[in-house]
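Data block below; observations after.
With one protein chain held back, the other chains of the complex are shown just where they sit.
Which chain is which? They are A, B and C, in the order written, and residues in each are numbered from 1.
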Amino acid sequence: MIVVLEPDCSLKNKAGVVRFIESHGGRLLVSEIGNETQIGLIGNEAQALAEELEGMPGVAQIQAVAPPYPQVSRDHHPEPTEVRIGDVRIGGHEVVVMAGPCAVENEAQLESVGHAVAAAGARMLRGGAFKPRSSPYSFQGLGEEGLVLLAAVREQTGLPVVTEVVAPEDVDLVGRYADMLQIGARNMQNFRLLSEVGAQARPVLLKRGISSSIEELLLAAEYVVAAGNPQVVLCERGIRTFETTTRNTLDIGSVPVLKGRTHLPVIVDPSHAAGDRELVPHLARAAVAAGADGILVEVHNDPEVALSDGAQSLTLDGFSAMMDELRRVATSVDRHVAVPSASQTKA
Amino acid sequence: MIVVLEPDCSLKNKAGVVRFIESHGGRLLVSEIGNETQIGLIGNEAQALAEELEGMPGVAQIQAVAPPYPQVSRDHHPEPTEVRIGDVRIGGHEVVVMAGPCAVENEAQLESVGHAVAAAGARMLRGGAFKPRSSPYSFQGLGEEGLVLLAAVREQTGLPVVTEVVAPEDVDLVGRYADMLQIGARNMQNFRLLSEVGAQARPVLLKRGISSSIEELLLAAEYVVAAGNPQVVLCERGIRTFETTTRNTLDIGSVPVLKGRTHLPVIVDPSHAAGDRELVPHLARAAVAAGADGILVEVHNDPEVALSDGAQSLTLDGFSAMMDELRRVATSVDRHVAVPSASQTKA
Amino acid sequence: MIVVLEPDCSLKNKAGVVRFIESHGGRLLVSEIGNETQIGLIGNEAQALAEELEGMPGVAQIQAVAPPYPQVSRDHHPEPTEVRIGDVRIGGHEVVVMAGPCAVENEAQLESVGHAVAAAGARMLRGGAFKPRSSPYSFQGLGEEGLVLLAAVREQTGLPVVTEVVAPEDVDLVGRYADMLQIGARNMQNFRLLSEVGAQARPVLLKRGISSSIEELLLAAEYVVAAGNPQVVLCERGIRTFETTTRNTLDIGSVPVLKGRTHLPVIVDPSHAAGDRELVPHLARAAVAAGADGILVEVHNDPEVALSDGAQSLTLDGFSAMMDELRRVATSVDRHVAVPSASQTKA
Partner (left out) sequence: MIVVLEPDCSLKNKAGVVRFIESHGGRLLVSEIGNETQIGLIGNEAQALAEELEGMPGVAQIQAVAPPYPQVSRDHHPEPTEVRIGDVRIGGHEVVVMAGPCAVENEAQLESVGHAVAAAGARMLRGGAFKPRSSPYSFQGLGEEGLVLLAAVREQTGLPVVTEVVAPEDVDLVGRYADMLQIGARNMQNFRLLSEVGAQARPVLLKRGISSSIEELLLAAEYVVAAGNPQVVLCERGIRTFETTTRNTLDIGSVPVLKGRTHLPVIVDPSHAAGDRELVPHLARAAVAAGADGILVEVHNDPEVALSDGAQSLTLDGFSAMMDELRRVATSVDRHVAVPSASQTKA
């Protein structure tokens, strides 16, 4: 249930509504969208309370929650949201490319990759310091040491950093080093973590779960926004299907579907979908042509010895070649991909 | 088992090999690829015979079948195949657009659509006369009457016709009217039908089954080619997954995967994947950007009253607008989409 | 749209309704279910005609088609159907076990398996003479020679024969030898074939497609019944999912779902679902416990040398042991599995 208050509802009336709900044992969640105030009624008594609330002063209407993600939906927010990280804007005219290694391994690797992707036109640096791995015996990332390296290469290249956070108790730590916090596919329904990144100020990159529906992805984004953080970028990265020639099946149709349902930006990770670097540029071109607002891609200076996901990481030359292709495709759909400038390669 | 004969193997030696196999109860399948002769050994005795054949005159080698689709594989045929229908060539520089209604309904409809798509740059006319439908109570197509209409509109527009054949006993009939025979997704593993279209001369458009792997699609194509018809075009049209916001999930990755494994052309049907006309141009652009050799798309002069698949059919204006977009995307990947000319709209 | 006529509607009134529909360009499909006559209205004009038909003499009501498989639905036919093959009844108290090799290979094999399964309590003999195979180079079955062997072993053991038919033009041939015609998973939506087996008198075993929904399975059964043959048995045999430790994923829930929606019997094929003989008895027991009316299982006298599906075929001893287990489980759910008798092993 959503209680929509009148646009000019007085503070006194607002407080009255909230007090009424709380005194009757209801749980609630208040959100301000533009000048409209919505109160989400949750739990037990919602239906009963809703009926009584209908006539209270200041209440415009009671809505069954449809769609169930009111804050990320385009219904009440038709203009696209631009998410800003420093001078980078995701969701505008530019198709933003974020590139870097799957996992941060050491200083030499990260510097090599960071400078190369900056020189080729990447606008953000990606790299995992905390790696969720299926096996307890696989490399789990360098942890804070990796974050330090990411911050150092940001200083050298000027590229803002996006990196994954895997547990609520790490959010503060990661936020001290990173410019954008990534929620990985396996944690898309780690609701405690979603609420935690929703309660801090960094923009969030939310990856679709490997077997999550589009509706579930939008609901996960709603968790973040409902907790107070409207700066969310969604990322399609391939879903699990019966087909095994690619690591996952890139659901390219999710790009226009999501863009139709939400005002949040939508980017694509072709690396995890492909699982094979030969395929990555094809998927990246397709994503740009389909309307994606950005590309998140794995690049490694020496993929053969990468600690994780080497097979799907582009080489430095491969990345540069792909960027040339993406620039042309972006132009053909009236978007653009950055041309590298001196400021991006100041080291 | 594949018995590969020496390039200069004499007819006498070839006959000796065949006679030996047959006299020992083996079944075989001979194919000539370029100047190489391959004999597929099938059934019971293959392994035993293979060993004896190894030393026979004219035999170059015995191969375990890997990949199991030797004739459609790029291994022995690295150059891409161009399939020709009249002056249309699929698999070359041009991205060929085939357009028309899902089902042929009547003369007025087909003429309206046919002229419009020709005027917008389509190179072939599609339309179903025999419709496989999940329910026995759904419209099953006009049958031969539909074929007559297709042929008539071909005369008016100059566009060659591709249409579906659903049963072995209809192959002759459909072949008298159509320029290219389509095998629909539900019949991708109707092996008798595959063999039948493999034994006639018209090029074949083979659609991927809704839940068929890429390997199974290539094996289905091998059935057609092994029966004698090398003119096969493959078509990705979406697969069945857990996601339901699109009718099917377009497996965009299948385009580069297939292009890497086979020399046959690969096209994409965005209409069945999308199930919603708003999404079709996005998927079509993605397909061209990913390297598809063509697009097969549903267009209707009045989608609201279409007898089947109205929701996913483009309007005439929508098709024309999409063609403008595809021309730009094609150019960005060094391909081209036809610009309409007088000869295509001679009516 | 379904036009339901009054139970005592005169022939004259029936003819009047049909004539009216045809004279207005409607297409129709008449079916008699018990003493009720239903006319399926299809195509373009259905909605418009339906309104005019509402007041005609003899018309009881006009129904939107819900469910879309009126003849196989339990809605109009709540009592379960028993399908009879000789003295075997599927859909009654007995859980009927059909067993035999995947493919008929030769006389010795079939006799060995046939006698052994009869002696262990199987009630029907299965075995493929026409095998649909993914690869054109795989063993495709013995054809009519296989049918002759099946009929011979039926004479020896008294077990009726069920075997697959893969093309419309083979229906007569297979029907001359077999007691029940099987439609394989790959042909579940070969609608021409469904209509053809619907137009002959042998009972039909209809296997669910590897990626077909339960709704599509019921619609496929409706094709057979609508063509005149009410003797249809449905078979769950595993669906294609992301999980690969089993060949397919047995959808055990489909058994109670189907039993709730249709009056037709439902059996389970644990062999194709498992792909591994170790797993087969577990799945068979589960199927009986879940309410299946029968089990279709592959058994081979020497699985290691089977021409197809050897890995999933039970040995003769394994089959006998499984039958003992199934008898106990069947008893626990108030059903029974046959105990072998002299009449079943008359050779």
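In the analysis below, contacts are C-beta pairs under 8 Å (C-beta built on N, C-alpha and C of every residue); 3 or more make two chains touch, one makes a residue touch a chain.
From a predicted model like this one, the values you see are computed outputs, not experimental measurements.
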Contact list for the unshown chain, restricted to visible chains: A, B, C
Among C:Pro7, C:Pro57 or C:Gly253, which one is in touch with the chain left out? C:Gly253
Residues on chain A that touch the omitted chain in the whole complex? 1-2, 29, 40-44, 65, 68-69, 105, 132-140, 166-169, 186-187, 189-193, 195, 209-211, 216, 219-220, 222-223, 226-227, 240, 307
For chain C, which residues reach the chain that was dropped from this view? 211, 213-215, 239, 241-246, 249-257, 260, 273-274, 278-279, 282-283, 285-291, 325, 328-329, 331-333
Hidden partner chain, residues of chain B it touches: 211, 240-242, 244
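Definition applied: only the chains that are shown with their structure count from here on.
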Approximately how many whole Å separate the CA-defined centres of chain B and chain C? 32
Chain-centre distance (mean CA atoms) for chain A and chain B, in whole Å, is 39
For chain B, give me the residues that contact two or more of the other chains. 211
